[in-house]
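Note that one protein chain is taken out, while the other chains of the complex remain in position.
Presenting chain A:
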């Protein structure tokens, strides 16, 4: 069931439109990530949903009710801030109890709920501490507990992990996902970290300049980006700009000059107006030219080139290869790297080329 929907929403800041006729829908119990570079409107969208910003036009429906002009404090949404925004003058206990006390709950019941919530975020025994006596990860957990304890109808996360170190980020995102699923919460999560969003979300919306470029399950987006922007954003660094099609040995081929490329189209893609192919560095293969037979050299989906740079990445090597079709980046595991200056053949597997809109 659709719980949340933004319909044709516009938001302006200092007379500058950040969102224009923006649409978004979210099902109950799902976690949706808004992913994009800074300035793409993801935080604006989140703050609009929270009620910190007023929409200039459009409608925000939640659970069948019009929330467009409902004040923040009437929405019952939990918000987790990037800066945590813990009340520095209150103890951990009082921070978490803040929302419950505003609901005029009896102290006994408040205590029960606060202690249970601190238990859920593994902060038992920290009740009397003050925020400045906690580590970053602990503060973040207090912030989450404070947002969760009011049993919000929707949880909103604004880059909650960006102030934590790398290891803690991974632990905390697993934690957030576990809590969200266990409690059956609907959540909107904003981040600029691709891995973070993909690992915890049911749905990811990739945003660019106030618009959603693509919305879908993480695996769908990861494998089949629909636009060049999304492809670049999720690591498709190599692009083939086709100039036509022709009949090849195995069927229709896309061409760039004399080079032919066999491509597997996705469901719903037509052969008509798709002239850009994207491929990840780790999906390309390179072989030294000398190791190929003449027959192998004549196959399609191949481009010869020269290795310009070779970089050791730990698990694999990264090669910059200059070809007649431009430079390509290739990541490949190998024991002895191909030295710069060597002639190689790059292979583009047909099932790894993804056709994208420009």
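Definition applied: a residue touches a chain if its C-beta (ideal position, glycine included) is under 8 Å from a C-beta of that chain, and two chains touch if they have at least 3 such contacts; residues count from 1.
Rule of thumb we're sticking to: contacts and distances are computed from a predicted model.
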Per UniProt, and picking from "Molybdenum transport system permease protein ModB", "2-oxoglutarate ferredoxin oxidoreductase subunit delta", "Roadblock/LAMTOR2 domain-containing protein" or "Ligase-associated DNA damage response exonuclease", the hidden chain is "Molybdenum transport system permease protein ModB"
Among A:17, A:72 or A:174, contact with the omitted chain is made only by A:72
Contacting the left-out chain: of A:91, A:310 or A:342, that is A:91
Given A:38, A:132 or A:167, the residue that touches the chain left out of view is A:132
Filtering A:42, A:113 or A:146 for touch with the omitted chain leaves A:146
Where chain A meets the left-out chain, the residues are 50-52, 71-73, 75-79, 81, 83, 85-89, 91, 98-99, 102-103, 130, 132, 146-147, 150
